[in-house]
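Missing here is one protein chain; the remaining ones are kept as they sit in the complex.
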Amino acid sequence: MAEEQDLSTATDEVIHETVLAWLKDNWRTDRPLAEWRNILVDGGWAAPDWPTECYGRGFSLAQAQVVQRAFREVGAVGAALGGPGNLAAHTILAHGNEAQKRRYLRPILTGEHAWCQLFSEPGSGSDLAGLTTRAKRDGDNYIINGQKVWNTSAHHADFGILIARTDWDAPKHQGISYFLINMRQPGVEVRPLRQMNGHASFNEVFLTDALVPVTDRLGNEGDGWRIASSTLSAERQAFSRDRGIGTLREREGTIYAEYAAEQAIAQEPYTWYPQRAGRVDLALPRAMATGAIRDPVVRQELARLLCLAHAAEYAAASAAATRRAGSNTIVPAGSIAKLTASLIARQASHVHTLVSGPEAMLGGSDGPMDGVIAEILLSVPAISIAGGTDEIQKNIISERVLGLPKEPRFDTGPFRDIPRNAS
Amino acid sequence: MAEEQDLSTATDEVIHETVLAWLKDNWRTDRPLAEWRNILVDGGWAAPDWPTECYGRGFSLAQAQVVQRAFREVGAVGAALGGPGNLAAHTILAHGNEAQKRRYLRPILTGEHAWCQLFSEPGSGSDLAGLTTRAKRDGDNYIINGQKVWNTSAHHADFGILIARTDWDAPKHQGISYFLINMRQPGVEVRPLRQMNGHASFNEVFLTDALVPVTDRLGNEGDGWRIASSTLSAERQAFSRDRGIGTLREREGTIYAEYAAEQAIAQEPYTWYPQRAGRVDLALPRAMATGAIRDPVVRQELARLLCLAHAAEYAAASAAATRRAGSNTIVPAGSIAKLTASLIARQASHVHTLVSGPEAMLGGSDGPMDGVIAEILLSVPAISIAGGTDEIQKNIISERVLGLPKEPRFDTGPFRDIPRNAS
Amino acid sequence: MDMGFTADQHQFRETVARFLQDKSPPTTVRKLMATEAGYDTAVWRQLTGELGLAGTHLPEDYGGFGFGPVELGIICEEMGRHLYCGPHFASAVMAGYAVLLGATEANRTQLLPDIASGGTIATLVLDNVGDATRVGESITARDDARLTGQARIVLDAHVANLLIVAAATAEGLALFTVAPDAPGVAITPLQGIDSTRKLNTVVFDDTPADRISRTPLDIADLWDHLSVALAHEMMGGAQRLFDTTLDYLKMRVQFGRTIGSFQALKHRCADLLTELELAKAATYAAARYLTTGDGERYSPHMAKAMAGDAYMAMARQAIQLRGGIGFTWEEDTHLWFKRAKSSEVFLGTPDWHRERIMQQLEATHG
Partner (left out) sequence: MDMGFTADQHQFRETVARFLQDKSPPTTVRKLMATEAGYDTAVWRQLTGELGLAGTHLPEDYGGFGFGPVELGIICEEMGRHLYCGPHFASAVMAGYAVLLGATEANRTQLLPDIASGGTIATLVLDNVGDATRVGESITARDDARLTGQARIVLDAHVANLLIVAAATAEGLALFTVAPDAPGVAITPLQGIDSTRKLNTVVFDDTPADRISRTPLDIADLWDHLSVALAHEMMGGAQRLFDTTLDYLKMRVQFGRTIGSFQALKHRCADLLTELELAKAATYAAARYLTTGDGERYSPHMAKAMAGDAYMAMARQAIQLRGGIGFTWEEDTHLWFKRAKSSEVFLGTPDWHRERIMQQLEATHG
């Protein structure tokens, strides 16, 4: 890396060729995955959009995409940057001190450490800042007690990003601190949480006198909410990004086998996500295959679905164009896109029901499409809840985009005096 | 009346026969209407459910219906008890003093005095108690200044029931007083208010130093809201009652001609009300006549409409049965029925649109059914506003029926400090 | 038309409700739905024995109690509310009504008492449970004595000791009895999305059968009766979801206030109540139509169409208004959601029923 020039001002073509040349020298499919990832990090290509002092090259997102494209062309495996690890890295980069960056970033990129997110609690869902997990300073440690929920991948995580309350007399957003917690300790118990569709993609995490060294607090005491907001913003951006399970998994070679195994674990919680979104792709083919397409009423509902789905694509393309044009117009794309996703999923579920008729009663291997339709019908209810309920999106749109007055507040003053759920 | 026995404990049969006998002696179609109404009042049959000391017989509503039935059988015209006059009488009976009852009740029954209601204001619609019409005591009079709106029949009314604010330092519901105002005075100006469907069923009433003698205040100062609530409750009951334009209007005879003329004026503001409700009766015949019934999509929408309409009838019958059974179960029939009426009208409007196709663009004599369909399309928007908006009904249902918390209040304290519309 | 319930009917509902509240709490439902049989035989014996619920709607001449669709509706409503796991709908409602409405006098006399007493668990085998007009397209009878064909979805056939089968004959649709262990019968359990109601595929291959009805069977009338009973069950479930959701909204705190204080949720509850009340009114009216003939001939279709939409809307909101917890397995809402989704398509989707309404209207006005 030291010998190379600063590419952050280079053209896309130069970047592309540089990456290809580097891959030509370094990429081999018979390497162990861990070895390759270390070479990748040392070569500066693991996360080129990170700062130069943190394994990166200070590339723009567009430049980083050029790098990605070169990797795809060669079929080279990239850094282990998916899911919660990505959010942890993003947050540590923005808010961590030097020691924290040194300790945590590299193992994220190499895949040595798996991470999870410990934000939501049973008593605070939409109202995330109402959390009651307690972090009590005790010498060089914090002692953590409380319960977290909706923790994807927590059952195989090494570390977690955690928010907990350190001050009960401060207003609710100001008494929260942000921690990096070691999941491999006695005070941390992870239990899988089963959903109505039969999957168990999430966990509950019980924290009982779990310890976090003071050196693993991110930022100052009371900064937790501000830092968590930056994690959440990164999460929202990831929400709309493709979770594409790499086509690399089908390729031959030692490294691909290891990669496929890694991805199988990482992606396991998300196998039902396409069904949650309604599987619009199946609607027309199924209607044609079953003959339901001859029913004029089904035709109307199917057309409504396709209208919604296409319009959502157009709206996304239009929002992207506006962003590219650097317009300052408020484009409420995020929340509207999320509401639209709910509309689409619901309408898709309706169409799949009509098309299936009584077969919609059946699931598993007895159900239409080997259970895929049943999984749609039983997963769609989650789309309007996960990642901020439809109701929260409508609050955001009406208040932040349309400028309508905010809801009256009943949660000001010291947190300990605010009404909350019994725990 | 004096010579008769107390019939309020008599059987329905006895009442029925007594009425028929009295009508046999008194009812003549060649009498002038005014003369007949005076006979009717003196005979005690104008409002038999009123108290004996006020022209009535203390009958129950069921007994009064027996009397009505006898009148219908004979084809006899009843008292002039329709619309605002009825509401005024109801309120005066409940809250008036002896002098007020003596002065105002009889001319209502005989039809000598026409009344209107002066409650709503441009600045206070859903929030009726936010009214800002001012009543200022000046010796033996109150001086009234302000503007009222939605005043059906105000243009030919002799008197009005009026609520106005007498105390601006009291909380908003407590500073209101209730008045009986003479509409035939210089300070009262009535202007017709045209609606989007072309009709002008309502008026605006401008009150500029209009006078009300202190003796025409109903109840005490500050009692206005409580008294108005009793008027409104009577209005809600009337809302669901049949506005049937008497079949008597088609009959021959002097008195019927006079009655028809009276009714033509009284009913004129209401000619579009059936269209406002969507004219469900026309949906199937029109679909069959136009051939639209062959369209499977129209069939679905039409079936939805008929389901709603029939279910509403069943629900009303069931609510009536529950009332008859004297059950104490909370039956939220009123507000639910009103919401349902909106659903029905909207769906009817949708069906009429589909059935008419491009012809829905046309109105007046060029439009389908000589303009009736256009009048439906342009009147239906009123059904979910008039008599308490859908939103107000949903507040009532959720708070009073379902026991959900009330909206946070921003209108407590002295009225003069509450934010309100610029006037 | 008097739409109220009598004091006796209210009291009957109380009795049924108390029994089910005791015998069918969610913990029991969860236990039973995980079993193969899917029901508790002891509870079934009490329910049919002491309470006589399998025979409530059957005439006294056939061992029943001589009540009708209104009282059966009350039972189904309470069973839907408590998600009772057992063969009542299959045996008492589906098979019971089929025999009552379709079988000859002799067969009624022979078959109904055991169905009414609960001693026999019967089920009705229809080769189409989505479209009444297509029943008989698969299962056909040869020589009025041997059945061949498949019924894809049959309730509780795995525990039935008597199959009532609708099959096509040369003269039209007819009813047959088949013993579950007769030659050529294959009963295969299916995975349903709603595991509180067990489903099976039933296949006949030249299976000996006895015809018990004249032909043609009035399938429309039978379907009407089944639809109305199912609509009641659905309304019970929808009411349960509404009640528990309302409780949740009054209890759950976010942003320092109960979430039931948010106007958007309050108004949604008002909308849900309105839709529920309308669907219930249509359902009760349909039961009365079946009892007295008063009201709209197509009221059974209105009932099932409105119940289907209202139950699904309620189920969807019951989850949505609970947020993430509503989507978990350990919360009970999904049990009713799955019954709602299943019932939406069983015995005809709302769209199918609406189309039938129009056909009946045209037949009347045509």
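The first chain written gets the first letter, and so on, giving A, B and C; residue counts start at 1 in each chain.
To be clear about the criterion, a contact is a pair of C-beta atoms (placed from the backbone, for glycine too) under 8 Å apart; a residue touches a chain by one contact, two chains touch by 3 or more.
Because the structure is a prediction, the values reported are computed rather than measured.
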> Which listed residue, A:Leu20, A:Ala34, A:Ala260 or A:Ala315, touches the chain dropped from view?
Replying inline: A:Ala315
> Looking at the whole complex, which of B:Thr18, B:Ser153, B:Gln263 or B:Ser384 touches the chain that is not displayed?
Replying inline: B:Ser384
>> From the list C:Gln110, C:Thr148, C:Thr215 or C:Gln263, pick the residue that touches the absent chain.
In response: C:Gln263
> With respect to the chain omitted from the figure, which of B:Gly291, B:Gly364 or B:Gly403 is a touching residue?
Replying inline: B:Gly364
>> For a quick check of understanding: of A:Gln65, A:Gln100, A:Ser398 or A:Asn421, which residue touches the chain that isn't displayed?
In response: A:Ser398
> If the missing chain were put back, which residues of chain C would it touch?
Replying inline: 262-264, 266-267
> Which chain B residues would touch the chain omitted from the figure, given the whole complex?
Replying inline: 120, 122-127, 130, 149-150, 193-196, 198, 297, 346, 353-354, 356-367, 371, 374, 377-378, 381-382, 384-386, 389-391, 394, 407, 409-411, 418-421
> Mind pulling the chain A residues that touch the left-out chain?
Replying inline: 284, 288, 293, 296, 299-300, 302-304, 306-308, 310-312, 314-315, 317-318, 320-322, 324-325, 332, 335-336, 339-340, 343, 391, 393-395, 397-399, 401-408
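In this text, only the chains that are shown with their structure count from here on.
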>> Rounded to a whole Å, what is the gap between the Cα centroids of chain A and chain B?
In response: 58
> For chain C, which residues are shared contacts with two or more other chains?
Replying inline: 257, 265, 351, 355
>> Can you list every residue of chain A that touches 2 or more other chains, as numbers and ranges?
In response: 297
